[in-house]
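Quick one: the structure is below, and I'll ask about it shortly.
Removed from the display is one protein chain of the complex; every other protein chain stays in position.
Now for chain A:
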Amino acid sequence: MSSSPLEKVWLAGANSGLFRSADGASYERVGAYEFRVTSILRKGGRLCVGVGSGAWEVRDDPDPWVQLHDETLTEVLDLARIPGDPGLVAASAYGVATGARDELGAVRWAWHSDHLSVNERFTNAVAVDPVDPHRWVVGTEAGVLVAEEGGCRWTYSSLMGVPVRAVRHALGAWWAGTDGRGIWTSPDGLSWRKAGYGLDDGTVFALTEGHGRILAGTLRGVVVGDGHGRWRNLGPRALIASVAAHPAQPDLWTAGAAPGGLWVTQNSGASWRQASNLPSTIEAISAPEGS
């Protein structure tokens, strides 16, 4: 398989590295880095990954990846883009941090959630408010918190007391995937209500939007819905840790199982097939950019 530029391909983050695919079905490794890739962030030609031991900016082979972490950032579970250089907010098992370059060009991380309690610090997911890049909706082991003023001010949302493993802004609203209490939605990230029905005690690990629908990775396969009606369960009944929808092909979705490999559907979930040449645990997927 010939390699395509990184912005034009599907990317899958596995427990032993980053993989790319031109068609979403057949994959090859990106670089020789056998890290546990937990999150993939790309925009405007830049590609960053959060990994078990930190964060990296990915360069295409044969160039080496560039280290983005310092001696404080590790166990990164999600990345989101904010203004600046490197322009990242990192969600990690140790909390939320933002990076800035030092005089040697290395990224040094400032921590914004050290004052919170143990479960409030552990951050599974972070999403930046599309109208205020200094406002972040943060999914933690204790629930959803909102960080404002670049992490200087924290507010508890109404969705507390449950681990929140996915947060997303889509279809003009906020969405949260919980551990054991299904999918929730909010107009502002602070006030939450149950979204849809049929997933009341479900556990949700990933959320994305595809052509007006919300796709979620759950403990028992993919669910799809509009957030008002019943969630429809699709695909292999595996723990789905990541989901993605192709930006131009409405019926093309992928789901990463942990374990179970990566699954692809080209007919909105009516049938699925396993992608080849991938490890068995897939924790992150990124669809090709705006094609």
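We adopt the following convention: contacts are C-beta pairs under 8 Å (C-beta built on N, C-alpha and C of every residue); 3 or more make two chains touch, one makes a residue touch a chain; residues count from 1.
Please note the rule applied: contacts and distances are computed from a predicted model.
Between the names "Cysteine-rich domain-containing protein", "NADPH-dependent glutamate synthase beta chain", "Heparinase II N-terminal domain-containing protein" or "ABC transporter permease", the one given in UniProt for the chain missing from this structure view is "Heparinase II N-terminal domain-containing protein". Checked against the hidden chain, the listed residues A:Pro62, A:Pro83, A:Pro130 or A:Gly290 yield one contact partner: A:Pro62.
By the touch definition given at the top, chain A reaches the unshown chain through residues 29, 31-35, 38, 52-54, 57, 59, 61-62, 64-67, 70-75, 77, 92-94, 102, 104-106, 111, 114, 117-119, 121-122, 141, 165, 179, 203, 205, 219, 239, 241, 258-259, 281.
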